[in-house]
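With one protein chain held back, the other chains of the complex are shown just where they sit.
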Amino acid sequence: MASPYPRRRSRRWFIERWAYQRFVLRELSGVVLAAYMVLLLLLVSSVHAGGQAFADHVTTLRSPLMIAVHVILVLFALLHTVTWFQAVPKGLPLRRGEEKVPPALMIGANYVAMAGATVIIVAALVA
Amino acid sequence: MPDVLQHDVVIVGGGGAGLRAAIAAVEADPTLDVAIVSKVYPMRSHTVSAEGGAAGVIKAGDSLEEHIRDTISGSDWLADQDAVELFVREAPQELLRLEHWGCPWSREPDGTVAVRPFGGMGIERTWFAADKTGFHMLHTLFQTSLQHERVRRYDEWFATRLLLDDGRAVGVSAIELRSGQVRAVVGKAVILATGGFGRIFPFTTNAAIKTGDGLGLAFRAGVPLKDMEFVQYHPTGLPGTGILITEAARGEGGILVNRHGDRYLRHYNLGEPLDIRDPVHPRLRTMELGPRDRLSQAFMKEQDQGNVFDGPYGTYVHLDIRHLGERRVDQKIPFVRELATNYAGIDPVREPIPVRPVVHYMMGGIDTNLEAETALPGLYAAGECACVSINGANRLGSNSLPELLVFGARAGTGAARWAREHAPAPRAAVETQAADEQARIARDLINRRDGDERIATLRTEMQHAMEAGCGIYRTEATLQAAAAKVAELRERARRVQLDDHSLSFNTELTAALELDIMIEIAESVVHSALHRTESRGSHQRVDFPQRDDGRFLKHSLAYRTEGAPRVEYRDVAITRWPPAERVYGRAH
Partner (left out) sequence: MTSGATTTQTIGFEIARYLPGEDRAPTLRHYDVPYRPEWVVLDALNYLKDEVDGTLSFRWSCRMGVCGSCGAMVNGVPRLMCAAFLRDYLPGPIRVEPLANFPIERDLVIVLDDFMQKLRAVKPWIIPGDRPPPADAEYRQTPAQLADFKQYSMCINCLLCYSACPVYQHEEEFLGPAVLALAQRYDHDSRDRGNSQRHELTWSDEGIWDCTFVGECSAVCPKHVDPAGAIQQAKVESTMDWYRSVLWPFGRR
């Protein structure tokens, strides 16, 4: 008996659709944020070493390359934030009786919470 | 020789009735081995398209007696009253079983099942799962059937012929679509549950698969087809596509208006309209909640008077549900909104929906008794393909879903009992019949090169002949014309030529087999209609406008012959409800 044509797998699947590219970027944002943690730890360690080490570190951070790297970091951090908040109503759908709490409301609440936390942290740092 | 696959009970059709029968058979006897042969996967079956609901007496204030009376008067007294009584009594238990199996019925705040009003019913008794009741019932039945390991499915196998032995039904020959091979699926009992045959008409709510295959199998084995002249037109289909807009739209309060903004049903002895803001609207058994036959006939009269709209896909009237409001529409009839938006291009929350009558359901079918048995020993039938009859000359909306449960279950239990009491057929007998069938299909269809007729041409000609000659209003002349045309098509169908000579998934082959069956069934419809010289329910003869209980309080029975079908009659079973006038819109 004639057999069916086998299912196709693509090694380039992640560039074949914009949705898949978006997914890959989202996953990558996690890696990028982990890399930023390394940068942060280097900063902490330079503070710990004190004086000259810290000054050297600050000079490095001022280089155009490092500024570019940070711009990219900020973009990925934003992407990570947006996609993470978008996932919240998917994983934790809330319901009031029969009505679903609108996803936009839940996502909005997360942004409000983030803004609040940012204000508190910045206030604490300034004070 | 074709393979022989041995089972105890063979069910043809994997929709609501077939699945219910399968579950009933294995529950009746867990040692039985049940086969379901279906030309589509079960979840593709047309039960899936039923929208509005399923009637069953459960609420305080309702009574079995009331449901029986509504059904009998709805049938224009052609239903068998013993059958209706049994059906009404068993329907609530069946709907409860579906509830226990997980059907997501819509609910009241206290957690009990909710019911809604429906056409021709004197009280709210229609259970519903929003407006996808059939979809949810089918998936519940299918998923429930999966736990029964002794239910073996042959998905995408097309049954071509009943196998007989010593005067009883012992299985079917079927084409496995994937390989194109013909095989014998054999059992001690056979249940036909293949649904209706709306596709013999050009404009229908019915899915492509509804070609009456089971009726063809039974008819060719000598079983009569009962009450075939009764064709239900649903009053609200979308022009062009024929997609159904459920009666629940009117049950929730939707109104029908003509091109002058008039609620025209008021002129057709269906009672007086109430204001749409009146808390009593919609009033039961009145106006928009009249029976389907009367509403579709009213449309035709309005059309004759020029009171309907004219569009690119024919005439129409408006079904207006705007006053229900967005919230209620989304909660109770969301599918109506989805369908109207996608297929009519209008949002019914803001604009009225264009609708016209459309072929929807066949009251007629394979003649069965209360036990779902046919005249052929070992052969059972249930669902739309069967005619018990509880629907008579006009089915009430929301009676067909409980019907397929009640009689599906009875067929399953009966077939299980039969299978325990009978021996399997000798292998040689079924093998030979299946081999003949394989040879016939190869010779006449797959390998033929000298045919000169195209399937689509014949099908279209048949459909238009049926609409012209055998529609909502019929006369001797239109029926004779249809009879002549269908007889001609029957001859021409012998010379059908396929483009596709291959074996794997040859859907042109199945289309040819379906066409052949549809033409024979159409012929039985036309001749049954010709012989019934009265008007009753959905069968309206312009030349015989009165109901004639003296001559026609009878079921018609069409038997296959080499020529036109022979039509005989059998008395309707009347028990406690003597024939009377059908009264809508006022006390009865």
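As written, the chains take the letters A and B, and residue 1 is the first residue of each chain.
Note that in this section contacts are C-beta pairs under 8 Å (C-beta built on N, C-alpha and C of every residue); 3 or more make two chains touch, one makes a residue touch a chain.
Small disclaimer: the values here were computed from a predicted structure and weren't measured.
Novice: Please provide the labels of all shown chains that the missing chain touches.
Specialist: Missing chain, whole complex, touching shown chains: A, B.
Novice: In the complete assembly, which of B:S504, B:T533 or B:T575 touches the absent chain?
Specialist: Checking the options B:S504, B:T533 or B:T575, the one contacting the hidden chain is B:S504.
Novice: Of the residues listed, A:H48, A:R62 or A:R95, which one is in contact with the missing chain?
Specialist: A:R95
Novice: Of the residues B:F87, B:F118 or B:F135, which one touches the chain left out of the display?
Specialist: Considering all chains, including the one not shown, the answer is B:F135.
Novice: Hey, which chain A residues sit against the chain that's not shown?
Specialist: 2-10, 13-14, 17, 19-20, 23, 27, 87, 89-93, 95, 97-100
Novice: Could you please point out the chain B residues that touch the chain left off the display?
Specialist: Touching the missing chain: residues 40-41, 43-46, 48-49, 93, 96, 99-102, 104-113, 132, 135-136, 139, 143-144, 146-147, 155, 178, 202-203, 207-209, 239-241, 243-244, 312-314, 335, 338-339, 342-343, 454-456, 498-500, 502, 504-508.
Criterion: only the chains that are shown with their structure count from here on.
Novice: How many angstrom lie between the centres of chain A and chain B, each centre taken as the mean Cα position?
Specialist: So the centroids are 56 Å from each other.
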